[in-house]
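Yeah, one chain of the complex is gone here, protein chain that is, but the others are all in their spots.
Naming follows writing order (A and B), and every chain is counted from residue 1.
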Amino acid sequence: MHDRPEIRFCSVSKRFGSLWANREISFDVHRAEIHAIVGENGAGKSTLMKLLCGHFLPDEGFIALRGRESRFRSPRQAAEAGLGLVSQQPHTFPQLTALENVLAGHPPGLFRLLRPAAARTRVEALCSRFGFELPLDQRAGELAFAHRQQIQLLRVLYRDASVLVLDEPTSLLAPPEAERLLDLLRGLRFKDHTVLFVSHRLSEVLSLADRVSVLSKGRCVGTYATADVTRERIARLIAEDGGAVGSPPADRAANELGGAHAARLSISHAPVVEEEDRAMRGPAPNNRQLVSLAAGAGTSSCPHERSVGSRGTRIALSLDGVRSEVSTDESPLDRVSLELVEGESFGVGGVVGNGQRSLARVVSGLEAAVEGGIHLAGEDVTRMSLRDRRLRGLRWLPANLTDEGMLPAASLLDNCLLGLQREMRFQRYGWLRSKPVFRWASAMLSAGDVRYPALGYPASSLSGGNLQKLGLCRALEGKPRVVLLEQPSRGLDLLAQKQLRSRVHELRAQGVSFLVISHDLEELFELCDRIGVLFRGALMGVQNTNQARRETLVRWMLGGP
Amino acid sequence: MTGEWLPACIYWSLTALARATPLLFACLGGLVSESSGVINFALEGMMLAGAFGAVWAAHAFGSPWWGLLGGAMAGMALGALHALACLSLRANQIVSSIALNLLAAGATGTLLNQVFQAYGTSPTVGRLPSVGEYVRGGFPGEAAWGVRVLDALPLPALLAVGCTLVVLFVFQKMALGLVIRACGEDPDGARACGIEVARVRFGAVLCSGLLAGLGGASLSIGALAQFVERMTQGRGYLAIAALILARWNPKGVLPATLLLGGAEALSDWLAVAWPRLPHQGLLAVPYGMCLLVLAVHVGRRRAPSALGRL
Partner (left out) sequence: MSVRYSTTSRMLAIATGLAVCAIIARGAGVGPWELVKAVIEGSFGSPQASAATLAKVTPLVLNGLAVAVAYRAGLLNIGCEGQMTLGALAAASLATRAGEWSGAVLIPATLALGGLIGAVWAMPALWLRRRKRVHEVLTTLILNTLALHLADLLVVGPLGDGTAIGRTALVARQAFLPSWEFDRGAAVSLAPLIAFGLVVAVQVWLERTVWGFEVRATGMGPLAARVSGIEAERWQRRVFLLSGFIAGLAGTLEVLGVHHRFYRAFSPGYGFDGITVAFLANGSPGWSCVSGLLMAMLRSADKWLQLSLSISPSLIWIIQAVLLLSVACQARIDAVWPWMKRVFGRLPGGPRASEEAQS
């Protein structure tokens, strides 16, 4: 094929603290190919891309670009060498216009003049070539998510990067937008660009990429031509080592060693198994589930949880023509009406930025509804503060848990208590009773399988997954009536996801209703009885999960009928 | 009657500009620093340092022109400290600012003692000429009316307006302005775009110190001809208020500072027109005015998105 690879990773290793994010990764990327990198969350994909683009240097090994070892000390040097990174979270400058945003991605040297007219012509040409409809004079903070993603792409295209590195570019895009992006990448390959992209959507990998490298636990398991492998085989490769998921006792043991290090080790399933060992081992018990997840199958693996036997008839939560304040980051709610029966679980999906966050804020009471009414168990709570709604049994697990649900600098004990401090069992005449709090918090955390060093440690010492577990425990604590879950399985491993499902199921049997908001359709299928879709703040339609068709939901997500 | 109105008006606006000069410099400094995302409440200290540095340099080299340079250098030194603390040592930017204000007050007092063996005020040094004097140059005698009016305008005022134009140009026409604003909007994003955020911010804070230092110099060797302990009297804070009024927009800086400078000119004028008025009340006019304007100031503010975030 090609005599010289465009990029060569040569036993690249990178360590964070005691955790190897990348371990001896070696593979080649050819010129003008689309090369996919797949792997589970935490397999080290993003780290590898950041190493390539000069965000940090590898601890061992090297990366060669066009035959020469590249040691980029900053993203700038990488950019000058023709690498362009499109990250998963679009980095835009909210108060600069779209055009300025594109230009800022490629400053022509600090003391040059900007030539706005010339730049505009060029950006417009790029836009029309790739079919972007980007309002160039609008501030980026007011743009939709997909537009911000386009800004990132335009930055890279504007400076004519020869190697495009995309980190999960489609994960936050709606299917048709994603499809268009993939077309664009195909087009770029024919123009002699090299594309390296990270994804966990296997279907898209197989349809787009020429070759695929599989990462698992920081190691590269192998590189395959997509023509030669099946989806199942890749899924199995990804999932290998998944056996560690089902072995909490080992993690407990690690936990008992004490200290944040041990806790983090156990979370990442760090014991890295040698290659031969892995090859000899049979498929782990969880593999089937993983395959179905990774392959994007729409069916639930646990059909019994779909049963809705305990579903009552009393309405727990109802929204009636609710509209919300216009916000900068997403569409406001547009006359949303829905009803939640006791014990029911209702899912709300949609492309990011279509009003899910507004819905959560309005239902929780953080933001007031401009119009319409909200009733909680028959009581009008439209004008009530978040606190009063909380007292009436509404709980909320927010999406950005570290900002909205946790006090990173405060102790775990304080974090457990946050929001529950006024409950009578924890106070007496306004004085906190430290002993009952302590006992209760330890019990709650161990029941929720949260791995923590000690209750006095700050919450920032927990990993994302454990923090999420803490948040879940806390949200389900006490006697909730309606629980509002945003992206509940973010950061959770498979075992924890399963525990979450059974816990939700258990509570629903007791009559607790759930409103689940997520942009991940699988998550909604797993957790909900009915699924509704938000588009530009309006509820497009609702389907029962057992009759739901993905195609319909996806069409709704795009504003189709 | 009408013949006297026009000169009065011109005289009045020139006085306002003269009073606004230190504020204008400091406000520009604040703009540069805060656009790059670094909170700078240390403008007060930088001005004070600049005021002292100017007098010191003017004393040492015997010329107020050197004083201007000295003031800029002194302000920049404090800017360097602020940048070091906030960017390299990751200090809380507000606390660092407060500390630097204290440092400037202490250091100028101590140095005043060490250099001039004086407490409270320094000996007088050469003053920068006013624009009128400068234009007349070596031609003494009766000058035209227009030139005499310019006597009311100290030279730094012209320099300040020039700096405003330069800053405006940088922010509107140059890549540098875009880069600075990008750093203030989203430092991580800027880093990912290949902008060296730390350097840009360091430069911005240094530049901010330089400008504020010039502001201090225009106070000590432009308006007076000596250094008085704590002579800035909270003008650094007024400059930040002006920045808020200007909504961090380079175009708004001049009007906002003129407004506050006009208030100072007003209190001067009142003191002359009504000598019976208590002067403490008059001294408070700009501050009261500032608070009032902040209170009635309508519209959304547009602070840089990542102000104060590393």
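Note that in this section a residue touches a chain if its C-beta (ideal position, glycine included) is under 8 Å from a C-beta of that chain, and two chains touch if they have at least 3 such contacts.
What you see is a predicted model; the values in this text were computed from it and never measured.
Among A:Gly222, A:Pro408, A:Gly511 or A:Gly541, the one in contact with the hidden chain is A:Pro408.
Across B:Ile10, B:Ala80, B:Ala99 or B:Leu270, the residue that sits in touch with the chain not pictured is B:Ala99. Looking at A:Gly372, A:Gly419 or A:Gly511, the residue that reaches the missing chain in the full complex is A:Gly419.
Within the complete assembly, residues 16-17, 19, 21, 42, 44, 46-47, 260-261, 364, 366, 385-387, 390-391, 396, 398, 403-410, 414, 417-419, 421-422, 426-427, 430-432, 457-458, 460-461, 463-464 of subunit A touch the chain that is not shown. Residues of subunit B that touch the chain left out of the display are 41, 81, 85, 88-92, 94-96, 98-100, 102-103, 105-110, 112-114, 119, 233-234, 237-238, 240-241, 244, 278, 280-281, 283-284, 287-288, 290-291, 294-295, 297, 301.
In this text, only the chains that are shown with their structure count from here on.
With each centre defined as the average position of its C-alpha atoms, the distance from subunit A to subunit B rounds to 47 Å.
Listing the residues of subunit A that touch subunit B in their complex gives 55, 74-76, 78-80, 85, 87, 91-96, 100, 103-114, 141, 155.
Contact residues on subunit B toward subunit A in their complex (touch as defined above): 173-176, 178-179, 181-182, 185-186, 188-196, 302, 304-305.
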